[in-house]
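One protein chain omitted, others in place.
Our next item is subunit A:
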């Protein structure tokens, strides 16, 4: 079942622009039709949907959609017309269609088959591919639609297929089953009416989520009882917002508010619950998951766009050739050639009385004759090559397979492979991409005292840069290390905190960690085996830390949190304490904090709060200024070490105060409109007068192999920009740790974090602020640019680095300043943009893409990177850890940042080389072939007589020269994968586009010109007189067959000359193609068919082969034709060798060039200690999302993005996005 879903998702993503999300979806409640716009959360429909539960007749009048889904593009009837229509949207196909039509007229010198055969073969291949893909989708749909589900009918559970399900039905879903539609959760086999669901198919998160049914419905569980359930549900219209739901359930005149908590979405699966009962709300295409399927904007590679220009040039060439021929025909035609029978009534094309008409008609004649100059099979060949490159090479590359998460690379679009070989700028997200998003509790500050002796990798890197060397052995014997906890300080462990100066603070600190969270414990309730499911890895790390400090949170009920506390009252004592959780004020990006109101067993009421320093400090009670000051210092210290900080605070509550507040809270909670906003406002009332306990510091670990990968990429001439929502210090530190910036670089900072800015900001006049900022940014830019000018033209000088923050960037992206920004940043080796919103990420990307016309790649893992990924030429998503949004928007998905080396330097480079070779070769072979025809035209009185037999011409492209070029496109390899990575500089050839310049094309054109002359004139010149000892002479078809044989042989051999590596497939396909020609001509000229054929070539090949002329010419012409290329290649290699050729030469004596590659692997996981990898793989999977609990929260950016129409999915904790930017956090003040 899960496999089916995987495929469902895959097929949706494969379909790209035709995703059904773009269809009109009729909403049924009001029967009006509206279009679901993609990439946006839909506006709520004004009207409601009313569902009568368990009553099919009552629902009948509304005609809800059925539950069957169809993701296919075609059906049996529409396949041919629609499929053909799609095909003829390609210019080349349309052109050939027109040529084919033209060739049915008498104007044409060629039989229609000449053009119809290749066209129909090309169409056939494309249509078969389409049909195959659609068939897979159909099968997929079918298996989903026919999946069984239990439905209540006549007080019994009846098993019916999913597609028969209707709105209002009561269904039963068993453990590990998928929900067949969007359900309202009524009852569960669990006693407290909860169930656990996995939403991996929706957002990729594998942590379990709790859903809780309304207490009123818990009883409708057994079929007899459930049959009595008659409720009416009023809810919103179907929409694509996964995390919101508003509605009411009306039972027996009682109105109960519904929340997302009672909704089970299609695509999720039931876990840890025997079974649940629910009623169907939305079905089929109206389910949220189906309405959410995303659209990837289709991208075309730069190379293909350049190819279009080449095709245009060919069209120009074609026109020119036709023009010459046509004028020639007008001049030539004359009654004096009486044997042409021109004296009587002559058709227009040959009528000497009207030479103009002759010219025009001959023009058309020649267009059909020379149509082979446009390589019709080029596009389909390229498509096949790219498709195989994607599915077989990229997706199956073991070097890009991540063992720990079991994720192979995934090419989601197959038309950008070669773009990977030309990337010059990489825009990278930080969190989750460069860093691991694996949070480890590392240090803390409690009551003004720092605990934790660890040294972060960043600090270590800093020290090493300063020349200090740290011992590898990290940590003392007391250090405890587990997932999420990497803390080393004996002062806090095993109850030792009781002896510290402020044990009360410590106690509150630990309790806050153990109580204030939304973590779910899973598995056995023991210290070792418990597994925490958390919405963010930070939370899990914090709860794990509490566990290690002796406050073991092990069970959560809907109302309580149970903590096993050690050493609290006295050393060694262990007791289970149940804290009653009264309210949870959840985290969201505007609040930047999370609070829990809990009641101790002794009745003490406490609010625990944790959150960003900025929001906590604003809400602190007066007093304890020392601790506040010291803690702030500690915060800065942690921040600059690259750690993520979080402030903890608490507040004692009196019961009167709480009761009063709670009434408001309940009111807000049951409101139907703007519930979240009201909840926030209520929370504001109680989260004040807090007492600061301290702060935590969590290490965000770098991804494996990131620094070496970045170094390799920069050697390859790729510039890496980090675009992050983090604050400047963190971003710079990460940049240091990643080798992006070092102290040898000339660094430029453009920051809004200055006193002057703050001063202006405090005045609060937006006009003044923007004016001031603009001036500041302008001045800064000019200053930097002036300084940088010195270094622009020296190579030995220091490299440049630019750090700019989001606020400044906003002004720097202004059209007036953009030029300076671009000038400066393009000359920098690395650029770090911090505090940027998703929209700015996209803007920076397009600035380079459009402004500098460089090829860009964006890589990111989160929803906030979606816009950037879509804006770049190539979007890469990090798969395996985070949610699916980035992957769904990306063109390629890899599990680790370091796999970029393989993706770019190996696959990208090869794809580029191969595609260039394929395109130029196609160009060459068609031009050569057509030119021979062109030369012949001159000697036929410009009549447009074809030189070749119809079938020769039609099969030339599709049989005799088709396969080898595809083989080359797949297998050609200049240097091995390991050498490509060892010599990243080779990649620069792609950036400079060395292999598809006009110069390269011109060289090919020159040689095809030369070769065509050789083919035509040599065969013709030698065929003048008697050809064997019987003195018989040749006719036209003998000569043309001879010439064609030479063309086929030479063109295939030329490909062999272009190969860098020759596998058996090369030899097989090339010799096969030549043999295919001979086989064809042997058969073709031996048979006589009564249909449609002048016996032109009857027996021609046998006649030819009875002469020495044939053998002498066949040996001679290919050698002469290829001599030019051979000299060129020899000289080129001698005097102007490409870099890859030198590398080839260096390693030419390597027996198997892979032998030596062990030491060349760059950050390759396969060379790692396998046992360790496996051990890590056995660890609970890193599943949760980066939320940025600290000030790094990128959440606020989603506001900008959605304002700009950039899709940012809602997170569960992000449902209440404010309508204003009032709460926009300030940058961290140091």
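The rule we apply is simple: a residue touches a chain if its C-beta (ideal position, glycine included) is under 8 Å from a C-beta of that chain, and two chains touch if they have at least 3 such contacts; residues count from 1.
Simple rule for what comes next: contacts and distances are computed from a predicted model.
Engineer: Under which of the names "Translation initiation factor eIF2B subunit beta", "Cytosolic 5'-nucleotidase 1A", "All trans-polyprenyl-diphosphate synthase PDSS1" or "ALA-interacting subunit" is the non-displayed chain listed in UniProt?
Structural biologist: Listed in its UniProt record, the absent chain's protein name reads "ALA-interacting subunit".
Engineer: Please pick, from A:532, A:1018, A:1044 or A:1077, the residue that touches the omitted chain in the full complex.
Structural biologist: Considering all chains, including the one not shown, the answer is A:1018.
Engineer: Write down which of A:171, A:1039 or A:1055 is the residue touching the left-out chain.
Structural biologist: Selected residue, touching the omitted chain: A:1039.
Engineer: Can you say which of A:113, A:210 or A:340 touches the chain missing from this structure?
Structural biologist: Of the listed residues, the one touching the omitted chain is A:340.
Engineer: Return the single residue from A:84, A:147, A:852 or A:1142 that touches the missing chain.
Structural biologist: A:1142
Engineer: In the full complex, which of A:74, A:162, A:350 or A:587 touches the chain missing from this view?
Structural biologist: Missing-chain contact among the listed residues: A:350.
Engineer: Go through subunit A and note every residue touching the omitted chain.
Structural biologist: So the residues of subunit A touching the unseen chain are 109, 334, 336-346, 350, 365, 392-393, 395-399, 401, 403, 405-408, 795-796, 910, 936, 939-941, 943-945, 971, 973, 976-978, 983, 985, 988, 1018, 1020-1036, 1038-1040, 1059-1066, 1088, 1090, 1093-1095, 1098-1099, 1102-1103, 1107-1109, 1112-1113, 1115-1116, 1119-1120, 1123, 1126-1127, 1129-1130, 1133-1135, 1137, 1139, 1141-1148, 1152, 1154-1155, 1157-1158, 1161, 1164, 1166-1167, 1170-1171, 1174, 1177-1178, 1181.
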